[in-house]
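Just one protein chain is left out here, and the rest sit where they should.
Chain lettering (A and B) follows the sequence in which the chains are written, and residue indices restart at 1 in each chain.
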Amino acid sequence: MTEHAASILIKGGRIIDPAQGRDEIGDLLVENGVILEIASSIPLPNAACLEIDAVGKIVSPGLIDLHCHVREPGFEYKETVASATAAAAAGGFTTICCMPNTNPVNDNQSVTEFILEKTASEGKVRILPIGAITKGQKGKELAEMGELVSAGCVAVSDDGLPVMNSQVMRQAMSYAKIFDIPVIDHCEDLNLTNNGVIFEGEVSTRLGLKGIPASSETVMVARDIALAELTGARVHLAHISTASSVHLIREAKRRGITVTAETCPHYFTLTDEAVGCYSANAKMKPPLAQELDQAEVRAGLADGTIDLIATDHAPHAADEKEQALDCSPFGIIGLETALPLSLALVEKGILSLPEVIQKLTSEPARILGKKIGHLGIGGIADITIIDPEAEWLVKEQDFKSLSKNSPFIGWTLKGRATAVIVGGKLIKN
Amino acid sequence: MGTVILNSHEILRVLTRIAHEILERNEGAKEIILVGIQTGGVHLAKRIAHFIGKIEGTTPPTGTLDITLYRDDLAARKEYPTLKKTDIPVDMNDKKVVLVDDVLFTGRTIRAAMDSLIDLGRPKEIQLAVLVDRGHRELPIRADYVGKNLPTAFHEKVEVLLEEVGEEDRVLLNRGQKN
Partner (left out) sequence: MELKRKDILSLSDLDREEIDLILQTADSFKEVSTREIKKVPALRGKTVINLFFEPSTRTRTSFELAGKRLSADVINISSTGSSTVKGESLLDTARNIEAMHSDFIIVRHASSGVPQFLAKSLQSAVINAGDGAHAHPSQGLLDLLTIKEAKGTLEGLKVVIVGDILHGRVAHSDIHGLLKYGADIHLVAPPTLIPIGIELWGVTVHYHLDEALHDADVVILLRLQLERQNTAYFPTLREYAKLYGLDRRRLSLAKEDALVMHPGPINRGVEVTSEVADGLSSVILKQVSNGIAVRMALLFLLSGGKND
C-alpha cells in the first residue's frame, strides 16, 4: 500500500532533528529512499515528485518504539505483523522493536526470520526483532545469542518476565558484550509481586486487590545496576514506573554505569486511580503507581535519567480482558496514543518539543546502535509528519490494532501523525 | 384543606358505639383481640380497646399488623411503603380477631390483612371495624362495624387525623383534583 513516487518534497514544515540539533522551518526533499536535501526553500524537482504541504506541522525523524508486542507468531487473535505495523504507522512510528514472548518464543533463528519475512511481505513499517535472553524465556539457559543477532535481532530480553536468577543474568550480560547489543530487562521481583495485580497502596486496599509493591521493580533495578557495573554490559531497563527506580538509575548514571532506561506514556500520564472500578484497561506490569512516582518519572525524563519513551504496546483480546480483574492479562495497547501523550509533556512544561522527539527517535536509535532516527542528508528517509494542534477523540473502533485494550478510550488527545514515510515511501493508512 | 366529615366529638361517639357493638355481638370481651392495621388502624384499635375496658372493666389485648409484605401491588409500586412492625402479643388461635382500620376503600388492604393474619395463626373468627367506609369495593369485603358511611368519588381523598400523631382529631374529605 505504498505510493511509488521516486521523490517526495515536504514543504514548509518545522523540521526537528534532535540528532543534529536542527529545528527550523524549511523544505525537505526525499529521493530514492534517502534524504537528499534540506533547505529553506526547495523547488519541485519534477512533475512526478509528490509534494506534501507541511505548513504548521512538524517534520520529525520517523518515530522508533523500542518496546512493543506484535504477538505473531502464536497469538494472531491479539495482533499480527500486519495489524501492529498498521497501528504503528497510524501512531507515527516507522520502526518498532518486537519482544520475543511469542509462541514459539523468539529464541532462535527461525522465529526471527519468520517475523522478518512477515514484515517484508505484510508490514507497513520496519520491525526489528528482539531475541530472548534465555531459551523459552524460562530464565535458565542462555539462548543462542549469536544466531539471533545474525538472523537480525537487535537486542535480547525476556520481557514479560524478569530473569530472576542473578547468575544467569550476569552471564547473559557478559555474553552480550560479544555482539555489543543491549540486554533489556523487565525489572520485576516475582516473589515480591506475589500474584499482585495492581500497585500496592490505598487503591489496592480499597478495591481488595492484591498489590504489587514498588519494591518489586526497585529491587531488580538495583540488581541490574549492580550487574551492569560488574559486567560493563549495555543494560537497558524497560518500562520504569516508580520514583525509587528513577533515583537508583540517576545515581548509577552519575557513577558512569552503562545503564539506560525507558518509561511509557501511561506511567507519566496516569496513576493507580485509573483502575477506578476494576478497569482491566488500567492493568499492566509494572502497575500504574502513585502521584509521587509519576512526578519522579517525569523528572527523570526531564533530566535525562530516563533516556527514552517506549510504548510497551501489549494487545489483548476483549474476551481476555473482560473477566475478573485478577484473571485478566497484564498490558495495554499504546502505539496509536504514545505520540500525543508524549507531546502533552511539552504543554506540561516537562520537556521541550525537540526533547520529546529525541526520546522517540534518536535516543532509541542510539541504544539500538542503528543509523536511523535522524534526518541527516544521505540517511534513510524514515520521516513522520506531525500535526501538533490536531485534537482527536480516541474511539475504540478507530484503532488499527486488532485489540482495543486502551485506558485512553474516550480521551481527547492533541497531536497526531498525519503522514509517515518509510524508506522514502509514503505509507497510507 | 377539605371538608370536615367527623370532628373530634363525633369520632369519640362513633368509637364508643363501635365498642358497644363489638361487645354486643361477641357477648363480652373475653375472646376478643383488636388488631390495628399499620398505620391508620393502630391508634383506633387502642382507643376501641380502651372504651371496651371502660365498659367491661377488662381491656382486651391489642396488636399491630403491617400488611406491606402481603400487598398485591408490590411489584407495580414505584416506591415501597416503609415496613412497619407486626406485633400480636397473644396467641390468636381460637380467639376472635377484630381488624381495625381507618378507611375502608377497595378492600385490598383488608384482603392482605386477612392473608397475613391467617399465616400468623388460626383465629376462630375475623371481624372488621372501620372508622369510615367510603365505598368503591373491588373485592367482596364488608365491614362488621362502620363508624360512618361516606359516599365519595373515586379520586377524592379521605384523611383521618388523630391526636396520637399530633393532630386534632378529625376526618377530612378532600375533593381536590385527581392526582
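Assume contacts are C-beta pairs under 8 Å (C-beta built on N, C-alpha and C of every residue); 3 or more make two chains touch, one makes a residue touch a chain.
Note that the structure is a prediction, hence the values are computed from the model and not measured.
Student: Based on the whole assembly, the unshown chain contacts which displayed chains?
Tutor: The undisplayed chain, in the complete complex, is in contact with A, B.
Student: Please pick, from A:G21, A:G208, A:G349 or A:G378, the residue that touches the omitted chain in the full complex.
Tutor: In the full complex, the listed residue that touches the missing chain is A:G208.
Student: From the list B:V4, B:L69 or B:V165, pick the residue that touches the absent chain.
Tutor: Of the listed residues, the one touching the omitted chain is B:L69.
Student: If the missing chain were put back, which residues of chain A would it touch?
Tutor: Missing-chain contacts on chain A: residues 200-211, 213, 277-278, 319, 322-327.
Student: Which chain B residues would touch the chain omitted from the figure, given the whole complex?
Tutor: Residues of chain B in touch with the missing chain: 66, 68-70, 74-80, 82-87, 115-116, 119-121.
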